[in-house]
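Only a single protein chain was left out; the remaining protein chains are all shown in position.
All chains are identified by letter, namely A, B and C, in their written order; residue positions are counted from 1 within each chain.
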Amino acid sequence: MNQLVTIESADRRFGWFMSAPTLALLLAVILFPVFWALFTSVHDYTLIAPDFDTFTGLQNYFSALRNSEFRHSLGLTAFFVFVVVLIEFVIGFGVALMLNSVNRFKPIYYGILLCPLLMNPVIVGLIWRMFLHPSLGIVNYLLSVVSIEPVNWLGSTNVAIWTIVMVDIWHQVSFMIVLLLAGLSALPKEPYEAARVDGASTFKAFRHITLPLMWPVIIVTLLIRLIFAGRPGDLDRPCQLFHLSEGVRQPSCR
Amino acid sequence: MNQLVTIESADRRFGWFMSAPTLALLLAVILFPVFWALFTSVHDYTLIAPDFDTFTGLQNYFSALRNSEFRHSLGLTAFFVFVVVLIEFVIGFGVALMLNSVNRFKPIYYGILLCPLLMNPVIVGLIWRMFLHPSLGIVNYLLSVVSIEPVNWLGSTNVAIWTIVMVDIWHQVSFMIVLLLAGLSALPKEPYEAARVDGASTFKAFRHITLPLMWPVIIVTLLIRLIFAGRPGDLDRPCQLFHLSEGVRQPSCR
Amino acid sequence: MASITLKNINKTYPNGVSAVHDVSLDIRDGEFMILLGPSGCGKSTTLRMIAGLESITSGDLLIGTNRVNDVDPAQRDIAIVFQNYALYPHMTVLDNLSFGLKLRGVDPTEISRRVQRTAEMLGIHPLFDRKPSQLSGGQRQRVALGRALVREPQAFLLDEPLSNLDATLRAAMRTELIKLHRSLGTTIVHVTHDQVEAMTMGERICIMKDGEIVQVGEPMDVYRNPVNTFVAGFLASPPMNLLAGHLEDAGDGAVKVLSGNIAFTIPSHLAKGFSSHAGKPVTIGLRSEDFYLSNGAAKHTVPVNVEAVTTEVLGSEVILVASTGGNAAAEIQVRMPRDFRASPGEKVALHFDLSQIQVFSTTTTRALPRI
Partner (left out) sequence: MASITLKNINKTYPNGVSAVHDVSLDIRDGEFMILLGPSGCGKSTTLRMIAGLESITSGDLLIGTNRVNDVDPAQRDIAIVFQNYALYPHMTVLDNLSFGLKLRGVDPTEISRRVQRTAEMLGIHPLFDRKPSQLSGGQRQRVALGRALVREPQAFLLDEPLSNLDATLRAAMRTELIKLHRSLGTTIVHVTHDQVEAMTMGERICIMKDGEIVQVGEPMDVYRNPVNTFVAGFLASPPMNLLAGHLEDAGDGAVKVLSGNIAFTIPSHLAKGFSSHAGKPVTIGLRSEDFYLSNGAAKHTVPVNVEAVTTEVLGSEVILVASTGGNAAAEIQVRMPRDFRASPGEKVALHFDLSQIQVFSTTTTRALPRI
């Protein structure tokens, strides 16, 4: 009870009155464009004739959905987001679990993991274009060493989407690792000792203790990644894609 | 001592041997492109003739710096990053301090603050382009109401940089607020009570307790924002800028 | 130095929870007052209201003769030592000690003089350059105490400052605080849930329960004459043995106390007040140290035959846990001399000092007046 009420309530009320106007203004400034976007989306609105007498309801959404190119884009985006986040999660959780059992040099691993995240996405695109060049790239060279036919990583439409998925994973998986690792290191240590004495194998401890305790972190991590991966043009994908391949043009950067 | 050594060391060694190869591979995959980028930057390297017999040292860097367009870009970027991060920090810390004294509805504030961050940058660009339209935009309309001359927000080069700064702050300040607010809520409550009894005013408590205790968080927050703001083409600026104004062309999206 | 007066103080939180209810207490100038009670009894809230860290819902708080309900904590000229010490984590010990004086604009040479003197008194001057995280629990406790002392306030408020120390250190700090109070003569209000601290340190004890004051008095007075079973059970370790029983009129103003195998006849000169309660159910209170092995050890002893359940050999003494038998079989704890031994099931003939018996009404839990 003492912890909850640390400031005298009169003081708190005073502080509240002082900051309320500023906060209200701030929230208005932040929210207005958001609502504006929603508002215009249900009106027949152009900059040339900005009047709202023609409420069109979900008309704009329907016409977009009737457009087959848009549907194709939407499908590709959904597929891309789902695949990228799923693979990143599996790799990320695995690596996070491994790193969590390492006690020494943790800052070094964090540093290495953050490298791709900090890299300029333009450079990421250029570098991977070099690596994946059909005839001159190092990847096809390595494949030829083990006698595998060279792959047209960026030219073929079927392959290109997977190439993009791979590069995106390379670039973003660290984000997942770092978040999950933070969650893992915040788990209490004691239940694991209790489980060991209770007779739990490493797998059972993972299944019955780590997973249930990590649920909140897992869900938040997946949500964040889904939101970011689902924002076309966000983070770095558009330009990275653009630089990766002129074959797969990015609509938002056209 | 008990807390530090929670797993039997033999077990730890075993786990380490199991995960070491995977970790090593992972780190190699992550680090290779990074080093590759650094490596090519000091060689005369093209995809057509990918041989490294011509080590050029910092030649590439110098030639870039000799290019006046590059220098201009670099200067603009540095100015932009510095101004954006500084203003965001001041606003962000202020808002975080206010929000920290609010106990109820915290999740709602967090939700509102996260709205711009989650918004598609393309839409952000489009919306603000509407708002800032020289003759039809709401901003110039509101200015005209209080008898201020309309401003050419996006056309004039001198004004455009500040417009971009403003929109970027609108879009990204929440990030700063959320990080600083997390830092503030993690501060211990007790020293403030002690300081109150010791006779510290709100300002002195801020100066002598909040600031020194927040230093690590402040530095990390500033670093993260500097890195992200300094990544041209990252997050959403390039496309947002691109959509904001055809007048200010973004080099990485050309 | 100043007196502290609480007049009908109430504390109700915005959510309607009443933490402190109609508390009135006079703390005299220079007094060492203990607020004692189990956790959640409102003792800490009361202290925090005196400090000004909690607002007062209704009632008057006076420091000296000034009503300070709405005075800022900084202006009340009191110092508080928190349970978790609440040191400034980023400041050295020296800065922790001098911060309060600096804020008040005290002259630097005066600050240095006072800090030096206080630190020497507490033996913390070799620690001046350390941060709180580099100190042991006992050292932190001393720094927190030092921070309060250098201010030379009108009163010290101590919020369970000894509860995080180990037993040896706690005993030492107890003695030290008593000596400190004796040499400074400043008013001290000390919140604790430890009955040993309460008995040994306080000039008076104020026992609280559920936000209300149950009893206020000098330690031995409260110990010998608890107003109800709560105080009786709280103030000792092992606590007073409380047995369900009832009273019968034994004629001539004497009463008979019955509980299981126990049947005491209390003569009229000890039991004047009890007789009016004859025929009603009562709770009988027998302190563990009022039992003797020989019947000549005290006046008015009566025999009590019990069956040993277990003995706890503490070295310096033995606690006999024994059953009083009968239908209302209840266990009592008895302090025995250190060479006493009894195997489980063994019959032990004890003698109880009848002049020390406490009788409480079972319905109200309040002590029956003796006279």
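Following the convention adopted for this analysis, a residue touches a chain if its C-beta (ideal position, glycine included) is under 8 Å from a C-beta of that chain, and two chains touch if they have at least 3 such contacts.
Not measured: the values here are computed from a predicted model.
**Student:** Of C:V17, C:A244 or C:V313, which residue touches the hidden chain?
**Tutor:** C:V313
**Student:** Even though one chain is hidden, which residues of chain A still touch it in the full complex?
**Tutor:** Those residues of chain A that touch the unshown chain are 188, 190-191, 193-200, 204, 208-209, 212-213.
**Student:** With the missing chain put back, which residues of chain C would touch it? List them for me.
**Tutor:** 39, 166-168, 171, 174-175, 178-179, 193-194, 196, 199-200, 219-220, 223, 235-239, 287-289, 310, 312-317, 319, 321, 335, 338
Simple rule for what comes next: only the chains that are shown with their structure count from here on.
**Student:** So how far apart, in whole Å, are chain A and chain C when each is placed at the average of its C-alpha atoms?
**Tutor:** Spacing between the chain centres: roughly 58 Å.
**Student:** How many angstrom between the C-alpha centroids of chain B and chain A?
**Tutor:** That gives a centre separation of 16 Å.
**Student:** Per the centroid of Cα atoms for each chain, what is the distance between chain B and chain C, given in Å?
**Tutor:** 56
**Student:** Two or more other chains touching the same residue: where does that happen in chain A?
**Tutor:** 6
**Student:** Where in chain C do residues touch two or more other chains at once?
**Tutor:** 52-53 - these are the residues of chain C that touch more than one other chain.
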